[in-house]
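All protein chains but one are shown in place.
First chain written, first letter: the chains are A and B, and each begins at residue 1.
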Amino acid sequence: MAVTADEYPLRLLRRVLPDWLTREGALIDQDIREGKFQRSLAVIAAISSVFSGWEVTSEHYRGSYSQRIMYSPLVLSGALAVAGLGGAVNRKLARTVMPLVSLVTMLDGVIGFFFHIRGIKRKPGGWRIPIFNIVMGPPLFAPLLFALSGYLGVIASLLRREDAPTNPLPAMLTRDRHPGWLDFLPAPLAKSGRAFEHQAREGMLQRHLAAATAISAFLSCAEALYSHYRNNFRYWYEWTPIALGPLLMAGGFGAVASRRVARTLLPIASLLAMLDGAAGSFFHVRGVLRRPGGLTMPVYNWVYGPPIFAPLLFAASGFLGLLASLLRRSQS
Amino acid sequence: MNTPLLGPFGLAHTAEHSLGPIQQVNLAAMRRYGNTDEVDFAIVGVGAAGGVLAQRLSRAGFRVVAFDAGPFWDVERDWVSDEAGSHKLYWNEPRITGGPDPIALGSNNSGHGVGGGTVHWAAFVPRFHPSDFREYSDDGVGVDWPISYEEIKPYYALLEKEMPVAGPLNFPWGDPHGYPYGPHPSGGVADILVRGCTKLGIRAVAGGPVAITSGSHADRPHCIYRGFCIQGCKVGAKQSTLYSHVPDAIHHGAEIRANCMVARIDVGKDPDNGGPIVTGVTYFDGDGHERQQRAKVVIVSGYAIETPRLLLNSACPGFEQGLANSSDTVGRYLMVQAGNVILGRFAEPVRMYKAPPANGLTEEFYETDRKRDFARGFAIQTVGPLPISFAKQMMVAKGAWGWGLRQVMMDYNHWAAFGLLGELLPWADNRVTLAEEKDRHGLPVAKVTYSLKDNDKKLIDFGAKKTMEVMWAAGAEEVVQEPRYAHLIGGARMGNDPRTSVVDSFGRSHDVPNLFCCDGSILPTQGSANPGLTIQAIAARTADYLISEREGVMRRRPRPGVVGAVPLRRDLSPAGTSGRGVPRNKG
Partner (left out) sequence: MNKLRNPFGPTCTNLAPLYQSGDRPTAAENMDRLPVEPTTGHPLAPREQPGYYPGYRTLAQQAYWDEATRTVVLDRVNHVPPLRFFSEAEVRVMQAVVDRILPQDDRIPTKRIPILNTIDKRLAEDIQDGYRFEGMPKDQEVFRLGIQGIEAIAQKLYQRSFAALTVLEQDRVLETLHDGNPPAGEEYWKQMSVIHFWQLLVQDCIEGYYAHPYAWDEIGFGGPAYPRGYMRLERGDPEPWEQGEQRYAWAPPPGALSGRFAPLGVEAGGKTPTPGQEGTH
């Protein structure tokens, strides 16, 4: 069988890596391609919810929780962490509680986005000095990034579990499919929702997730841009997420249009983003420790040092992109 | 881009009377009392204490008229983001200062206009320590207060919520506690303070405690770190009673009479027992006409110079040496704090004009240390002088003038400044008296006489050296100092003994049952803490006392020193106070 250009990188990897790793990798790949990765994605949603919850806790502390609703993402991130883990261990929870909490989280993020827009407007000068007030006001896109972990939970709730049978019968006929929240929507929405779910369960989510990757890359790259701009790009590597963000966006949006991009640019950009995010977190931790007072003022320096998990949220877009590159495309 | 979107900034809004970019007040709808109406309370001075008193009493349903010699500021129109253009915020009517170690008054020392000193303060708001209230018993210096820390503590927590106060999660000195709003980011000077203190193994806090919003608060935005605190906060982030309490007072029926200089307190006879009572005040209105306002109770809140001056100027038969001055204590025991500014030059830029000047402090040296040769102690705080202030400091600190001044000023961005804040003790001969000279209303002006005593000098010397040590430890290449004082306290102090004090612990004068003084002049000692929070807390406590006494305020006197004698009213905070902030340890 001729090796297509698309498959070349994978073949290379198989030659280079040890056998047991490639066997595992192949199994995981198979699962993903078949949409059977609910449990893993639920755990990942839980972890990302912990990271973004941690970030929002310190950011809202900088805003002194001056409105009670600022506590909502704090509460929801905890709830989603628990719901995600619950969904990982229990298939019923994965189709009821987890998607419910995830949807509420996404809604909270969207509401937060509008609150932040309003907050910027209410600063002196408002939107007439947009760059200054985006940098110094409530971080504009952070709530949407927060909504991302909810998004992961929603997608996870639509998938099949790792221990589902290999050759699935049509979804309606398997006992694997329990009634879920989609059934409660009005008919037209439920119909397209179920069609989407069917694709998800088949692993045919590539284009959808690629788009989500691009959007998430935009959001976290924008956050990095105005934070690093405020820091005057003191270290040259503060530019790397600014450079990689558009690259990953190109990979994501490109993958929606082209299968080829989905198997080349997208995974490469995603890997780079993940590495960059990991490095970023390391640098941020170092930045916190280097602040005046260091560990003698742990809370203050955590709050006002560089946010240690924010780069990991950039890495999470990379992770999404990698996931997308391993999925199958939907028919249309 | 050379301009904001939509062109250069004009006024934030066209509201009639603005108190910030969003907040406004409708003065046309303010209730107005007639001069012949006998209102319940006439408050002289709408500053830190007067603003809180007017708000609390009017919210409790009393009829209140509050006077201020200065204007009712329209923040957007009247205040400018400019050092030289801000002199009108300070008390500029004449005063004389003398004595062996005279105090420089004016300019950031006393305020003028609604909001008073809270318009131009730097807004550091640490609490006094429990030891401050009993330093005579503990250390044999100063005098004991007639109340303990425990009695004022609930009011500290209350005002910290109302202002609100931003500060670190844990403030470790005195009675450790937290704050309802989170700390502020650090500017260059706070970083230097923390670095220096860390190097010497001294604890320090950054980002507070300051009465500056670190998060929006109703119509008051989050601080924008512009560094013009001393020139009046146009943002409304740094608390002034002008926009934290006065609007709520007006909403509940108080009348604020601005541009009205109270000349005299009117004294009469109690029809029941023939004793002296006050019947109201005589004042000059904005056009210079002399008027009177009748009131059941008069509260004087003019701060440490004007309150004694008014009492002395209100001398009358039966009170020849000044109203309520049978003890000859009015005007005495005036205090300032040591406020030396220590300046350090650094190789890297600092740009200390950014971020609030009040940005970090350490109270590690606050308490008496028996190993030292003086009693009590000091705090070290950040300050952030703007160019004109800084140049004047260099004139003294380095003897700079001419080319030397030009040269050191070109290095302005390399300098950082700390303020020593040291507790100087109350002495009877440090006092406010009346001078021969008269002001434009024909009233004798205040004369302030001040001298430092032995304990004061040793404290200043040690404190300045220690502060310089911190500056060196932070890596300064050059460190100089400018001797200076800060704040004002005393002049009508509280006490249980009518022979050595003017008022009791609620501010009621010993001599006249319906005359109160409630402001910085009634504090008997000052600790090494900025007095603003304590003044506002005491005002709230006095208000609660007056509210609990209701009609009997002229008759009954509670037993002093009884904790819980006054129920704290939690329902009288200004609108927009609750529903905000972080959980905290109130101490």
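Just so we're on the same page, contacts are C-beta pairs under 8 Å (C-beta built on N, C-alpha and C of every residue); 3 or more make two chains touch, one makes a residue touch a chain.
Source: prediction; values computed, not measured.
Asker: Please identify which residue in B:Leu334, B:Ala417 or B:Leu572 touches the non-displayed chain.
Answerer: Once the missing chain is taken into account, the touching residue is B:Ala417.
Asker: Please identify which residue in B:Lys153, B:Arg376 or B:His487 touches the non-displayed chain.
Answerer: Candidates B:Lys153, B:Arg376 or B:His487; residue touching the omitted chain: B:His487.
Asker: Among B:Pro146, B:Pro164 or B:Gly188, which residue is in contact with the omitted chain in the full complex?
Answerer: Of these options, the touching residue for the absent chain is B:Gly188.
Asker: Would you indicate which residue among B:Val235, B:Val502 or B:Leu572 is in contact with the undisplayed chain?
Answerer: If we include the chain that is not displayed, B:Val235 is the one touching it.
Asker: Consider the whole complex, including the chain that is not shown, and state which of B:Lys199, B:Arg291, B:Lys392 or B:Lys458 touches that chain.
Answerer: Going through B:Lys199, B:Arg291, B:Lys392 or B:Lys458 one by one, B:Lys392 is the residue touching the chain not shown.
Asker: Take the complete complex as the reference. Which residues in subunit A touch the chain that isn't displayed?
Answerer: Given the touch definition above, subunit A has residues 124-125, 129, 131-132, 135-136, 229-232, 234 touching the missing chain.
Asker: Residues on subunit B that touch the omitted chain in the whole complex?
Answerer: 2-4, 7-12, 21, 76-85, 87, 90-99, 101-110, 120, 122, 124, 185-188, 191, 223-228, 230, 234-235, 337, 339, 341, 348-351, 353-355, 357, 381, 383-389, 391-393, 395-396, 398-410, 412-414, 417, 419, 421, 447, 482-487, 530
In this text, only the chains that are shown with their structure count from here on.
Asker: Just curious, how far off is subunit B from subunit A if you go by their C-alpha centres, in Å?
Answerer: Going by mean C-alpha positions, subunit A sits 51 Å from subunit B.
Asker: Would you tell me which residues of subunit A are touching subunit B in their complex?
Answerer: By the definition above, subunit A touches subunit B via 61-68, 119, 122-125, 127-130, 136, 292-294, 296-297, 299-300, 303-304.
Asker: In the complex, go through subunit B and note every residue touching subunit A.
Answerer: 4-6, 9, 12, 21-22, 164, 166, 168-169, 180-183, 185-186, 191-192, 194-195, 197-198, 203-207, 213-217, 221-222, 224-225, 234-235, 579-582
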